[in-house]
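Note that this complex is displayed minus one protein chain, with the remaining chains in position.
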Amino acid sequence: MKSKNKIITPLEKELLKVAEAKVLSLEKKSGSDFEELHKALKVFKEKGLPDKNLEKWRNTDLFEWYQKPFSPVAEKEKFTKEVDDIFQCTVQGFDSNVVSILNGHYYSPERTTLQSFKNGLIIGSLAKAKTQYPQYFKKYYNKIAPVDTNEITAVNTLFAEDGVFIYVPDGVEVELPVQLIKLVNKRGLMLNTHNLIVLGKNSSFTFLHCDDSINHDDSFINTLTEVHLGENASLDLYKLQNINDETVLLNSSFFSMERNSRLKVNVLTFNGGSIRNELHVNLNGEGAEADLSGLYLMDKKQHIDNQVYVNHNAPHCNSNEVFKGILDEEASAVFNGYIFVERDAQKTNAFQRNNNILMTSTAKVNTMPFLEIYADDVQCSHGATVGQLDNEAMFYLMQRGIPFEDARMLLMFAFAAEITDDIKIETLKTNIDDMVKKRLRGELSICDRCVLHCTTPDKPIEFEIDLSKI
Amino acid sequence: MEDKLSQNKVLEEVTGSDYKYGFVSDIENDAAPVGLNEDTIRLISAKKEEPEWLLEFRLKAYRHWLKLEEPDWALIHHPPINYQDIIYYSAPKKKKELASLDEVDPELLDTFNKLGIPLEEQKVLAGVAVDAVIDSVSVKTTFKDTLSKHGIIFSSFSDAVKDHPNLVKKYLASVVPYTDNYFAALNSAVFSDGSFVYIPKGVRCPIELSTYFRINAANTGQFERTLIVADDDAYVSYLEGCTAPMRDENQLHAAIVEIVVMNNAEVKYSTVQNWYPGDKEGRGGIYNFVTKRAACKGVNSKVSWTQVETGSAITWKYPSCVLMGDNSVGEFYSVAVTNNHQQADTGTKMIHLGKNTKSTIISKGISAGKSNNSYRGLVRVSKKADGARNYSQCDSLLLGDKCGAHTFPYIQTANDSAIVEHEATTSKISDEQLFYCQQRGIETEKAIGLIVNGYAKEVLNKLPMEFAVEAQKLLAITLEGSVG
Partner (left out) sequence: MLLNIKNLHVAINGKEILKGFNLQVNKGEIHAIMGPNGTGKSTLAAAITGREGYEITEGEIIYKGQVINDWTPDKRANEGVFLSFQYPVEIPGVSMTNFMRTALNAKRQYQGLPQMKAGEFLKLMEQKKKLVEITAKLTNRSVNEGFSGGEKKKNEIFQMAMLEPTLAILDETDSGLDIDALKVVAKGVNELKSDENAFVVITHYQRLLDYIVPDFVHVMYGGRIVKSGGKGLALELEEQGYEWVKEQFGEE
C-alpha cells in the first residue's frame, strides 16, 4: 500500500543516498553483511521511515523531525579523555562497570574495547566482537529482530556499525551491574546502534541503559537491542532516558526468553523531545516470567510513546506490565500494550495496566491496552485510566494543613513511587527518587551531567525520612 | 484428563447446535440485474419514485465510494467481496394497497409464522408496532394511527421520503455522512429501504417501536437505512431484531442507522441480531458491516445502545455516540456470542465534545468453537469536554481452546478534568463455578448455559422485557443445544 515513492522527506533522501553508496561500495568487497544490507535497503526503499499512516505509528508523528537531514555517518572519535571528563556520572555508593558509546561508536581505550573476564563474561564493542566471536553472531545476531521486522530495524541495519556486546556464559551470576552511557557531542547526527546481550543458562545480569545529552544540539537516535535469555537466566534491565528537547530517541528492544527465564524491565523517562520505546517480549519457554514497568514524566511539547508487545508463545508463563505517566504543559503520551496469547499457551497469566495523570488542559494521552487471546485457560486483564490527582486525597492532605502545591507534589510522587519502588538496587532507587522529585518540581533540566549525577543538590531534598538511617 | 476430555466434548455439543431459523421462503422477487454502476442506482431511485435530490445524493455517494478501499483494520478475514456480483435491489412483487391482513401474501404470513412472529397476535398482545421488512421493501405497518395521534412519524424510509421530504432531507446523512466509511458510502448509494422515526417535541412515544428485518432472496445485498429523530424532550425506545434464512452463499449486509437526539431527549436502541452465521465448516453466512451512530446534539440528551449479537458470519459494527450537547449521556451495552467459524469485531465509539458528558461501556464477549470475537472501542475526550467521564468494562469468556477473544480499546484524552477508566478481563468459565453447579446436581451442559446467561445478565437486563426473553433464547440456542 505504501510502495509508491515512499522516500520523500529530506531525512529519507539523505539516508537513501548514504545507504546506496554504502551498499555499492560493499558490493565490490563482498562481505558477510552484504545480504542483510541488501535486504534492509530493499525494505527501506519500499517503506521509508515510519509515518502516521501506519496503524502502529498513528499517534506518533515524526514528520517534522524528518525534515532535518540528519547524517547517519559519524566519525569514530579517538579515545583522548576519560568519559568522566566529558560527562560525569558518579552515583554515590552505586558500583557499576561503566561502558560508553559516543556518537554511535564504542568509546574506550583500545585495551578495554572488548574485555573478557576469567569466568567467561565478555563485555565490549559490538564491532570488535563481531570479528572476534563470529560464532555468537551467527547464532544470535539479527535473530529476534530480523532486518525486515519493520522500518526501524531496516534503517538500523543499514547504518549501525557498533554497539555493546555482552555475553554471560552458563551459570555465571554477574554481581556488578553494567552501565551503558550513550552520548552524543556533535549536532545533526542520526545514530544507529545495535546492542546484543546473550545470557546463558542459569546466569544473571543487571544492565543499565542510559541515554543522555551533553548539550542542546539536535540528534536522532535509533537504538536496537537484542536480548537472549537462556534457560533459567535472569536479567534486570533499567532504561534511563534524560535527553534534550531537540533529540528523537527510538529505542527498540527485542527479548527471547527460554524456559523459566526471568526478565525485569524498568523504563524511566525524564526528558526528551520525542521518545519511542518498543519492547518486544517473546515468552518462548514454559515458566518464563516478564515484569515490565515504566514511568514517564513529560512536559513542554515533549512526546513519549511506549509500545509494549508481549507474546505468550508457551504455556505457564507470566507477564505483568505497569506503565504510569504524568503529563504537564503540552506534553503528549502514547501507550500501546499488546498482549498476544498463542493457541497453546495455556495457563497464561498476563496483566497490563496504564495510568495517566493530566496536569493541564493542553496535555494529551492516547492509550491502547490490547489483548489478543487464542488460549482459553488463561487469566488476562488490563486496565487503563486517564485522570487527575485524587480529589479526596487532596482534601485529606489539605485538611491536615498541607498547602495545595505540596499536597499535589506529594500525590504525584506517590503516583510515581509504585514504579520506582520496584528498583532493586537501593542506591539507584534513592537516586531515581531524587530525580523524580526534582523533575516534578521542574528543577531537573538536562544538565551537563549524567542522569545519575545527583551529587550537587542545590536544595536538600527532604521529602521522606528513611527510618533505617536514624 | 478424562474429565477434561469429557468436558470439552460437552462444550462442543453445547456449542454445536444448528441454526434454528434456517429455512427458505419462496416469495416472487422483483429484482435489479446483478452488479453496480450508475444505472443500477438510477434504477433503484426510479423504482422507488424518488425525488431528484435523493438520486443526486446516491450518485455522489457512489462516486465517492469508487475512490475508497475496503477497510482492513478489523480482526476479520474473508475472501474478497465481488461488489459486481450482488443484486442491489429486490422487492416482493408489489400488489395493490393492502387494507387488511388477509390481503398480505400468504407465503409472507407463513414466513412470519415460522419465525415465531404472529403479526396480529403481537400487535394485540405485546402492544408493539411492527414494521416488518422483508428484503427491502416495507410491507406492513401497524399502529400507524395510534402513533399519528401523538404526531409521531413511524414509517418505511421510502414513504417518509414521499410524505415528509423536508424532515428526511434535513436529517439524512447528518450523523453518518456518505464520506464516513466504505460501507456507509456503499449504503448511501444503494440503500433500499428501512425505517424513519420522528418523535415531536415533548412527546414520549407510548409504545416500543420495533422492526424485524429479514434477508430473504439469495444473492441480495441488504442495505437498510434507519433514521430516528427525537426532538426536544422526546423519548422513544426502538427495537430491531433480525433472523435470516439459511443460505450457502455469503450475503452482504451494510446498513446505516442514524439517530439525532435534541435537548433533553432520550433514545433507546436495542438490537437482537441473529442472522445466519454460516454452517459448522464456516460456509455461508451473512457479512454484517453496519454503521450505527447517534448524535446527542442537545443538552441533557441521552442515547443507549443495547445489542445482543449472536448471528452473522462476520460482524463489523460499532454503534457510537457523539456527545455534543453539555451533560449528554451515551451508553453501550453489548453481548456478542460467536461460535463455529464466526468472526465478530464489534464495540463502540464514545466521542465526548460537550461539557460534563458521560459514557458507559459494558461489553461481554463470549467465544466458542473456532470463532474469533473482538471488542474494539474508542473513547475520545476532546479538549473542550470539561468534566467528561467514561467507564468501560469489557469482559471476554472463552469456551473451548480453539477460539479467540480479543480486546482493543483506544482511549484518547485531551482534557485534564476528564476521568476515563477502562477495565477488562479474559478468562474461561471457572472450574469452581462449574463444579459448584454440578455438585448441586446441575449437569455440565445446563451449568454452562446458566453461567453464560449470568455472565451476560448485566446487558440482557437492559433490553426491553419481550426482547430479553428472545435474547436469552438466542444465547441458549447459540451455545447450549437443548438447554433453554
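As written, the chain order gives the labels A and B, with residue 1 at the start of each chain.
Keep this in mind: contacts are C-beta pairs under 8 Å (C-beta built on N, C-alpha and C of every residue); 3 or more make two chains touch, one makes a residue touch a chain.
Given the structure is predicted, the values throughout are model-derived calculations rather than measurements.
**Student:** Would you list the chains present here that the left-out chain is in contact with?
**Tutor:** Computed over the complete complex, the missing chain touches A.
**Student:** With respect to the chain omitted from the figure, which of A:Glu46, A:Glu418 or A:Asp434 is a touching residue?
**Tutor:** Considering all chains, including the one not shown, the answer is A:Glu418.
**Student:** In the full complex, which of A:Ile7, A:Leu26 or A:Ile402 touches the chain missing from this view?
**Tutor:** The one listed residue touching the chain not shown is A:Ile402.
**Student:** Residue by residue, what part of chain A touches the chain that was omitted?
**Tutor:** 390-393, 395-404, 406-407, 410-411, 413-418, 421, 463-465, 467, 470
Just so it is clear, only the chains that are shown with their structure count from here on.
**Student:** I'd like to verify one number: the distance from the centre of chain A to the centre of chain B, where each centre is the average of its C-alpha atoms, in whole angstrom.
**Tutor:** That gives a centre separation of 44 Å.
**Student:** State the interface residues of chain A toward chain B in the complex, per the touch definition above.
**Tutor:** Residues 55, 343, 346, 356, 358-388.
**Student:** Quick check on the complex: what are the chain B residues that touch chain A?
**Tutor:** 73, 75, 381, 383, 396, 398-428
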